[in-house]
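Take this structure, written in structure tokens, and hold onto it; I'll ask about it next.
What follows is an incomplete set of chains from the complex, kept in their original frame.
The letters A and B name the chains in turn, as written, and every chain counts its residues from 1.
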Amino acid sequence: MEFTVKQIAMLLGGEVNGDDSLLINQLAKIEEGKPGCISFLSNLKYEPHLYTTQASAVIVDRSFTPKKAVSAALIFVENAYSAFTRLLEEYHQRIAYKRSGVEQPSHLSEGCDVGEQVYRGAFSYVGRNCRIGNNVKIYPQAYIGDNVRIGDNTIVHSGVKILDNTIIGCYCTIHPNVVIGSEGFGFAPQPDGSYKPIPQLGNVILEDFVSIGANTTIDCATMGSTIIRQGVKLDNLIMIAHNVEIGKNTVIAAQTGISGSTKIGDNCVIGGQAGFAGHLSIANYTKVGAQSGVGKSVREEGTSLNGSPAFDLNDHFRSLAVFRKLPQLEKRIYHVEKHLNNQEQHLNHK
Amino acid sequence: MEFTVKQIAMLLGGEVNGDDSLLINQLAKIEEGKPGCISFLSNLKYEPHLYTTQASAVIVDRSFTPKKAVSAALIFVENAYSAFTRLLEEYHQRIAYKRSGVEQPSHLSEGCDVGEQVYRGAFSYVGRNCRIGNNVKIYPQAYIGDNVRIGDNTIVHSGVKILDNTIIGCYCTIHPNVVIGSEGFGFAPQPDGSYKPIPQLGNVILEDFVSIGANTTIDCATMGSTIIRQGVKLDNLIMIAHNVEIGKNTVIAAQTGISGSTKIGDNCVIGGQAGFAGHLSIANYTKVGAQSGVGKSVREEGTSLNGSPAFDLNDHFRSLAVFRKLPQLEKRIYHVEKHLNNQEQHLNHK
């Protein structure tokens, strides 16, 4: 795949300053650009690289004026970052190998209703009475249990395990080795100290445009559904327990865990390795720092939390600042006490 | 599956107050009950729902007296929660599709001894010289290495990897994508700064009634065995390192990690995302809070720990309470110092 700088500028609706006949065959970061590469400059922190890059072309904002000579051809556009992302998408579209058809051996059980243009990879397994939409891709070694529904254009990567009764929307991406719909962790303590499993009869629902990162696990509900709303993006190695609900467009970074029956609101942003206790209700637009431990519900929208246990982000930072000085603080108290003690003794001697 | 309220009451040994001819075909939480559903009331926090629920029947404790009119039929039993759990189990038994037989292609190596009524799903793999008990279910794409033993009635879900020489008891449930018996993380540092792997020759032993959550990993011992005792319940994404031992009926929540050679006692309860250093010994009935970091052995049974590093739960809560007030504390010290300073200057001026 090779284009001229001119062709790319036309695609992006930009103007070229420099040699528009140069050939471009790769995308690269500005600091890693080589001849044949196109790059972009958006964050001005990276401006010094513009004057040294070996990239053949660099996309810049229309509002930007270079301060020195630039060897690369410049393409001026409204928003360099968006334009570059668009280029990434174009490139991705063109290079992506579209898997299709059915590789053998693969297993399709009775009673299934499979749409058009579906890819079913070798060693994939589809259980009984499933409904698989159009354009769905089921990669090799994926497992789909009984009574599962998967909407159009969803991708189920290699090694994903989707258990019975799960419902998945359209345009979802389930990355490798994810487990969806495994039994929730519910046990009734017995008089002899042992535990008896409580049957987990519910399911998991993923709405449209959901993305689930590699090796993440989402347990089915005890009764009812564990629900991941439209547009939610979960990173890798996350744990979503039974009966949890994650609101629309909420984004959660890797290795976070949400305990049973907690409801996270819409448009929340949650850092990595955070933890949530069970049965909480977290308001929309809540932000939670990495490694935080949230033990209480959040009622006010737009709250920012940090720490374990988590409280207001700014208050937490203030407490942390003093935490670092605790040894000096203790010394200051010691000196005050000593001073008062000396006073006392002085008075007693009078 | 449909029963009358009367039939369910008989099954549970309860008495009906209301229309015992109503048909029941589903179980639901009291706040989500619809006609045709049966629900239960145990925690009185949920009592208001009793007077508004649309469920056809609600199971309640014999000791309970409703304060208002209830439209649902009530079934009075000794313990509403247990009775409902029993119903869940009954229901589960009836709806669960029992997989059986051998799906092809599946791989069974030489020298194996496979019991009666075993399910071996498509694309499952059993290595050499394995002993598989009666009624064992090996789901599609599960892998069992060489010389593995699995007791009667154990379920090995899809994508589980059980490595060589592992021994698994009866009535265990291994959820999808669990890895058991992978090499322990042991490396000998070399003079040039590199590391040489130390062969891990031991195995993993799971006793009876053990449950292992999705994507959890249990490493084999360097020598001897990593041991998970009877009745242990591990949640998802947990890490059990080489030579660890987990005592009988201990329950561990998701994403917790136990470092090498640590022994956890019987009947412990460990929260999510907790961590244990290596070579510790933790007494029976120890409770550890979520996100705690346990760095020392616990000798006394029934200890409750919290924090990272973890210490006594109540002491930790007291320290945390002051942590939140640290900025004010610092100000109070500042004021005291200022006061003393003024005194001093005042005296010097005299």
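FYI, a residue touches a chain if its C-beta (ideal position, glycine included) is under 8 Å from a C-beta of that chain, and two chains touch if they have at least 3 such contacts.
These numbers were taken from a predicted model, which means no experiment stands behind them.
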Check: In this structure file, how many copies does the full complex comprise, given 2 in place?
Finding: 3
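Keep this in mind: only the chains that are shown with their structure count from here on.
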Next item on the list: State the superposition rotation angle between the two copies chain A and chain B, fitting on C-alpha atoms only and giving a multiple of 5 degrees from 0 to 180.
Entry: 120
Next item on the list: Just give me the whole-number Å value for how far the CA centre of chain A lies from that of chain B.
Entry: 25
Checklist line | Residues of chain B touching chain A in the complex | finding: 27-29, 32, 82, 85, 88-89, 91-92, 95, 97, 103, 105, 121-123, 139-141, 157-159, 173, 175-177, 209, 211, 213-215, 231, 233, 235-237, 248-249, 251, 253-255, 266-267, 272-273, 290-291, 308, 320, 323-327, 329-330, 333, 336-337, 340
Checklist line | chain A - residues contacting chain B, complex | finding: 105, 107, 123, 125, 128, 141, 143, 146, 159, 161, 163, 177, 179, 182-183, 185, 187-188, 193-199, 201, 215, 217, 219, 223-224, 237, 239, 241, 255, 257, 259, 273, 275, 277, 293, 308-309, 311, 315, 318-319, 321-323, 325, 329, 332-333, 336, 339-340
